[in-house]
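One protein chain is absent from this view; the other protein chains keep their places.
The first chain written gets the first letter, and so on, giving A and B; residue counts start at 1 in each chain.
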Amino acid sequence: MDTLALLADGFATSLLPLNLMIVILGVTAGLFIGAMPGLGSVNGVAIVLPLTFIVPPSSAIILLAAIYYGAMYGGAVSSVLLGIPGASTAVATTFDGRPMAQQGKAGLALIAAATASFVGGTISVVLFTMFAAPLADVALAFGPAEEFALVLLAFTTFVGLGGDDVPKTIVMICLGLVLSTVGLDLISGQPRLIFGDLPGFYSGISFLVLAIGAYGVGEILYTIEKSRTSPTVTPAKITFKELGAGLRAMNRMWKTMSLGSFLGFFVGMLPAAGATPAALMAYGVARQTSKQPETFGTGNIEGVAAPETANNAASTGSLLPMLTLGIPGSPTTALLLGGMVMWGLVPGPMLFIEQPDFVWGLISSLYTANFAAVVINIALIPLFVWALRMPFAVLCAIVMVLCIVGGFAPSQKLHDVWLIIAFGVGGYLLRKADYPLAPLVLALVLGPLMEKSFRQTLIAEQGNVLAFFERPLSATFLCLAIVFFIWPLVGLLFTRDHKDHPHVPSKRPKFARTKKT
Amino acid sequence: MLVADRIIALGIMALSAYFMWHAAELPIGWNAMTGGPGGGAFPFWLSAIMMLAALSILIRTFRYEPPEKGSDEPFFDSVMLPSVVKVTAALIITVALIPYAGAYIALPLFVFWYVKIYGKHGWAITLSLTIGIPVFLFFFFEATLKILLPKGFTEPYFFPLYAMFF
Partner (left out) sequence: MSKFNFTRRAAMALTATAMVLGSSVAALAEDWKPQKPVEMVIMAGQGGGADRIARLFQSIIQKENLSNMPILPVNKGGGSGAEALRYLKDKEGDAHVIMATLNSYYTTPLRTDIGVDIAEFQPLARMAMDTFVLWVNADSDIQTLDDYVAAVQAAGGEWKMGGTGTGQEDSLVTAMLEKEFGIKHTYVPFKGGGTVAKNLVGGHIDATVNNPAEQMGFWQAGKVRPIVAFTPERLAVFPDVPTASEMGHDIVYWMQRSFVAPKGMPAEAVAYYTEMFEQLAATEEWQTYASEKALVADMITGDELQAYFLEERSKHDTILNSMAESS
């Protein structure tokens, strides 16, 4: 009851006319920032943080929440329209979002992403409201061993055996993991694989660089080559009828979306993990439990809905350790944490007791911002879809410029822009040779976490490998991971009778790959 | 296609060897004293697995009939390949130009080349893009997001703009 009263107070402030205006402005700005490849909520929050010292504090929180949600929704826009994940959290959205856009169903995909984000955001805020304090203890129970088990689970839900060409998949996973070790080795303090002492490699290879290179530049080169034999862009249009159809389609996906929301919230809540593994796991689970897993990767609307619910839920979840433990789970929450320190608040276990006004003001702003984000996003979909109707050369020129600038912006290093071009050409060649790109990107995102937590555990346990199985949480995750890994193999054994030689890659499309014409 | 498959598999094997050589600068074995693998172990052994997988792809191309239907087609589309090469070259020149001439000269030049010369569009659309993109970049990235783009020798010309918008 106490909670509800505090929340009602929060709502009373967040629904004032001034604050509503701030929400609309914030969400719109966030949407456009998130829709740019290379930019995400971290840039949005960074620009408004200084502003928050000018406006009244209650409005400041609302503005931050609005930008945060706006950028989360916007990430899906770039994944669907351009096929470039704007942030690592939106990688999984490209797998089915991009093929849908190529079939002329960009509008539908965007509606699915927006609705799914709304559902994910709402369910997670409700969970947050009810269980914020007790859940902090769950986050504490996660040590390096549990982190490792969870990352492994995220990996296997996504990359089971079977499906794509197995040796090629293995090559790409290993390549991604090796690239993820570039830079300083935290454990020994020594630089690794810095290729002739290039300072640009000291900080490692960022996920964004690989994603913009392989999906942005690589995709354009690929499309240019194919543009002689096939129509380049399927004209996309959006009507009210389609909007209705989209919403009805979403109505059938409650199972996928609620699963995605819970998964997203709980994985996002863990400080080390965050939204990216959450989105990938949701995608993997949706595919494994689907009646038609083979349609995933070719434009299945559920493949858009699952990761989008999960990454939005996870973004809300990642606020939890920041507020209750003072540990930022992502660069964005790190900035928010800095802002709170500036306001004279001490994030941590005492925040909920000492500053209930702030906490509940923030939570009620999340509800308002989420609602505003879905409305504004759907209203803007025709504009986004219209952008796809530009002449191909114009669209290409704009996307290339955005790739260069977007690659430069986060780190402000030209080194990264050169890497983007290298990954673009490399990705283009590998893709032509039927190497799946998704496992490469996935491995680069999860690799550092995996290696670090694995080695931390072994150091702490004096090299005892069984330590992973001696702790109940990590043992559970590991067993689940093994089940997920073997599951498709079992399926494969039953269908093997009619197949030809085992080395022949099956035609089942598994990872995002445009159909060849 | 088959030839390209082999060349790429060989290329990956060469790359893994290169990675292994670099990774071996750090300990790659199991260090019982510090508990667990050394700093070079992950990259080294993963590169080794990568090499084996690429080797199996290579062997496969000799042992079996080409598995997919389009495998007898040439790897590159000979008509469009020059376009791909041209665009890649233009990108490389653009990025090479950025540190000296700045983003506000290099990027419009690229857009102009792509839209007018390569894309053969009209003057109206070319000029509006060539002018519109840098203006958008300045106001969106620099004035709003406070992310400065490299300017090269054009830097002093931006001082009045900074004074106005910051």
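Definition applied: a contact is a pair of C-beta atoms (placed from the backbone, for glycine too) under 8 Å apart; a residue touches a chain by one contact, two chains touch by 3 or more.
All values reported here derive from a predicted model rather than from experimental measurement.
> Any idea which of A:24, A:187 or A:375 touches the chain not displayed?
A:187
> Among A:158, A:296, A:358 or A:423, exactly one should touch the missing chain; which is it?
Only one listed residue reaches the unshown chain, and that is A:358.
> Of the residues A:249, A:422 or A:460, which one touches the chain left out of the display?
A:460
> Decide which residue listed in A:346, A:379 or A:465 touches the omitted chain of the complex.
A:346
> For review purposes, identify every residue of chain A that touches the missing chain, sorted by number.
Against the missing chain, chain A presents residues 13, 42, 49-50, 53, 56-58, 139-144, 183-184, 186-189, 191, 194, 199-204, 271-272, 321, 325-328, 331, 334-335, 337-339, 341-351, 355, 357-358, 361, 412, 452, 456, 459-460, 462.
> Touching the missing chain, which residues of chain B?
35, 146-148, 155, 158-159, 162-163, 166
Throughout what follows, only the chains that are shown with their structure count from here on.
> Compute the distance, rounded to whole Å, between the mean C-alpha positions of chain A and chain B.
Comparing mean C-alpha positions, chain B is 22 Å from chain A.
> For chain A, which residues are in contact with chain B within the complex?
These residues of chain A touch chain B: 33, 39, 43, 46-47, 167-168, 170-171, 174-175, 177-178, 181, 185, 187-188, 190, 192-193, 195, 217, 220-221, 224-229, 391-394, 396-398, 400-401, 404-405, 408-409, 412, 414, 417-418, 421, 424-425, 428-430, 432-435, 451, 454-455, 458-464, 501, 503-505, 516.
> In the complex, go through chain B and note every residue touching chain A.
4-5, 8, 12, 15-16, 19, 22-23, 25-26, 30, 32, 34-40, 42-43, 46-47, 49-50, 53-54, 56-57, 60, 63-64, 67-68, 70, 75-77, 79-81, 83-84, 87-88, 91-92, 94-95, 98-99, 103, 107, 110-111, 114-115, 118-121, 125, 129, 133, 137, 141, 144-150
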